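All protein chains but one are shown in place.
Then we have chain A:
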């Protein structure tokens, strides 16, 4: 009875959320999994269990290797997106770290793209990444033309091989400020005594950063990588608003939507579960790791 008095009110506050999450996160994931092992390929419904057939078909028997193509696109997009935001974010934080005049303003400008939706920024980036070159150059290609940097002109996301790298540009534009904010907080969380101690020992600025400051930023860098990486795997609205749903720029998240439009529920569910597994492969070890470090401290 005393135990109940002790735990009761807390659990009472917590339980609505726990029930909602149990049903709408874990319950629905189980439901999606069930659809993904069924033969529900049209609106008529499912007749039965087909095991892992839908998954196997995605990898071995998809028309034109469509799913593998979407995975390849996702890989290119993710690598460029992560590298771009990390480099930009770290560089910007490094520039602001020791203070610049008008820091508040600069930080606000660097961060403002985060407040804009991917749908809205897609409008302008579709225009900026106009694929016309030479005489027809528009958007960024026109700028390259005017600066006599014609060799930089390219067809952006319409390039069948590396177009997904261009597709990552708007995403980098939007999220670099966020990564900067993380790194800036990391820089400022480093105790001043550490810097002073290094200076007393006669460390050069280079060595100070190399051996004292950057190692301290490892947890921040890991957080940033996790955040950007999992966002990348879920990317849907940016691609839909820049290129629309089409073969050239298809990623698994868009493929799910396309499969649903043809009422192929089993296929859409199988792709969704693969996406979930990809995210979980990154997130679960990370959550375990943070849990451990937290308990140690």
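Quick notes on this one:
Convention: a residue touches a chain if its C-beta (ideal position, glycine included) is under 8 Å from a C-beta of that chain, and two chains touch if they have at least 3 such contacts; residues count from 1.
Heads up, the rule we're going with is that contacts and distances are computed from a predicted model.
Set against the options "Carbohydrate ABC transporter membrane protein 2 (CUT1 family)", "Multisubunit sodium/proton antiporter MrpF subunit", "Phosphate transport system permease protein PstA" or "L-lactate dehydrogenase complex protein LldG", the UniProt name belonging to the omitted chain is "Carbohydrate ABC transporter membrane protein 2 (CUT1 family)". Screening A:162, A:214 or A:286 for touch with the missing chain picks out A:286. Per the touch definition above, the residue from A:37, A:58, A:82 or A:268 contacting the chain not shown is A:268.
For chain A, the residues touching the chain absent from view are 7, 9-14, 16-18, 20-21, 24-26, 28-29, 31-32, 35, 88, 91-92, 95-101, 103-104, 106-125, 127-128, 132, 136-139, 142-143, 173, 177-178, 181-182, 184-186, 188-189, 192, 195-196, 198-199, 204-205, 208, 219-220, 223, 226-227, 230, 233-234, 236-237, 240-241, 244, 253, 256-257, 260, 265, 268-269, 271-273, 275-276, 279-280, 283-284, 286-288, 290-291, 293-295.
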